[in-house]
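Only one protein chain is missing from this complex, and each of the others stays in its spot.
Showing chain A:
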Amino acid sequence: MIKKLSAVLLAGALTFSLTACGGSSDSVDKETPAKGDKKVIKILHWKQDNINKAVEEINKKFEEKYPEYKVEYTTTGPDDEFKQAQRARITANDVDVLADLSGMRLSPQEWTPGAKVPDWQQWIDTGLIADLSGQAFIKNYNANDIEKAGTYNDKVYAVPTGKVAMSGLFYNKEIFEQNGLSVPKTWSEFIKLNDALKAKGITPIVVAGKDVWPLKLPVFALQAKILGGGDQQKWIEGVWKGETAYNDDEAVEVLDKMKTIQDNYMIDGFMGIDYATAPSYFATGKAAMLADGSWDAPTVAAANPELKFGYFPLPATEDAAKNASFVGKYDVTWYAAEKGPNKEGALKWLEFFSEPENYTTFVKAAGFIPTQDNIQTESDFIDNELTPYLGDFELAYEIMMINRQNIGEHLAAEGVHTEFLAPGGLYKTAKELADIQQKEWEAAAPK
C-alpha cells in the first residue's frame, strides 16, 4: 500500500515539475518579442532619493531622445551593500555604467610599499573599465577635477559629478541670533560658543554616533588643519616613512579636540542616534548644530521647511584664515564598463548626462558643488553657505590616506575611530588610543 502511494506521489510530483518547466519556457518565449529591439543600458547606483529621482528624469529624457535604447536603472542600499553589488556586477560583466561612492581614492605610491590597492585600480588594471580619455564630453568638466578624481596613468577613466563638504557643522540661525551668537572662526571661539549654548540649557551638537562613520566628519576638519601643520599629505607620507606617527603631538591633538567635543558638547546618548534620524533632532531644534556632510542639506530642509540654517567649517585651530575652508570629497563618480553588454550605450548615456542642461538637473537635485564650470545651481545653500569657504578646498583624510593591508580596527576604513574613546569606548585618554593606533600601524608594516 505504502509503495503504491509513494509511487503515485512521485509520479504526481514529476508531472507537476515537468508542467511547471513547460509553463515557464512558454512565458519566456512570449516575453522576448515584447521587449522589442531596444538596446538595454544597465546602470547601477545606490539608493538616495533626491539623486535617484534626478537620474530617473534624465533617463526618461534620454529614452525620448534615443528611442532605440532602454535604460535599466538599478539601485541598492548604500555603502557596503552597494560595494557588494558593484563587485558582483562588474566582475560578471553585467553592468554598463556604474557609480562609485567617491572620486578615485589615492592609489599606492612608491613610498607606500605593500599598500592596499583600491578596487577601482584593480578593475582598470584587469581591463574592466572603459578609457574615456578621447571622449568629447570629458571636456565639459573642469580639467582640475577630472585630473584629481578621474585620472589614472594619464588616462581618464571616471567622471566625478560633484564635490561635497564633509567637515562642516549645520547651525540653527534662529538659535544663534536669539542668543547673540555668531559663527566661530577659531577653536577657542568655538569652545566659547558651545559653553554659551550649554549655559542657556541648549544642547550644542547632535551627531549620528550609532553609525560611527559620521564621527569621522568633524575629525576630517581637525586632521586637515592640524596634521603636518596643515599639510595633511606631508603628514601621511611621513607616517609611512616613519617621520610622523599616530601618537605624535599633532595626531594626539586631533583626537583630544574630538574628545573634548564628544565629552562636553554632544547630545546625551549620541552613540545611540542613527544617521537617518540625526537631521530631525537638529531640524526640530533639539540641538543647535549638526555634524554632517553638505549633501544632507536637502534632508534637513525637508525635515523642517521653516528652519533657517547655515553651514560653517569646524574651526580646528587658532588661525582663522587657515580654518576658513572646507574639507571634503568628490561624490557620485561614474565609470563605464569596458566589457559590459552595451559599452557603446554607456558612452552615449554619459555623453547625454554631461550635457550642461542635464548635468544641471542632476547637480541641483544632489546638492553638490558642480564639477562643470558655469553651472547655475540657483541654490542659496551652495551660493551663500558653501561657496565662501571653497577657496582652499581640500580632500578629506579618508580619500588621501593610503592604508596598510590587514590594518587594525582603530585605523581601519581610513579613519581614526574616536568612538573608541571613553565614555562610550574603552580608552580613557586620547594618548591611550593614539598609542594603540601607532602600535597597530607598525604591526601592519609589510615584512
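One rule holds in what follows: a residue touches a chain if its C-beta (ideal position, glycine included) is under 8 Å from a C-beta of that chain, and two chains touch if they have at least 3 such contacts; residues count from 1.
In this text, contacts and distances are computed from a predicted model.
Q: Which protein name, taken from UniProt, belongs to the chain you can't see among "von Willebrand factor A", "Insulinase family protein", "Sugar ABC transporter permease" or "Putative DNA modification/repair radical SAM protein"?
A: "Sugar ABC transporter permease"
Q: Identify the residue among A:Ile202, A:Met271, A:Ala287 or A:Val416 that touches the chain left out of the display.
A: A:Met271
Q: Touch as defined at the start, partner being the missing chain; which of A:Gln109, A:Gln122, A:Asn264 or A:Asn384 qualifies?
A: The one listed residue touching the chain not shown is A:Gln122.
Q: Which candidate, A:Pro78, A:Pro356 or A:Gly424, sits in contact with the chain we can't see?
A: A:Gly424
Q: By the contact definition given up top, give the residues of chain A that touch the hidden chain.
A: Touch set of chain A with respect to the missing chain: 80, 83-84, 87, 91-93, 116-117, 119, 122-123, 126, 128, 209-210, 212, 269, 271-273, 404-409, 412, 419-420, 424-426, 440-441, 443-445.
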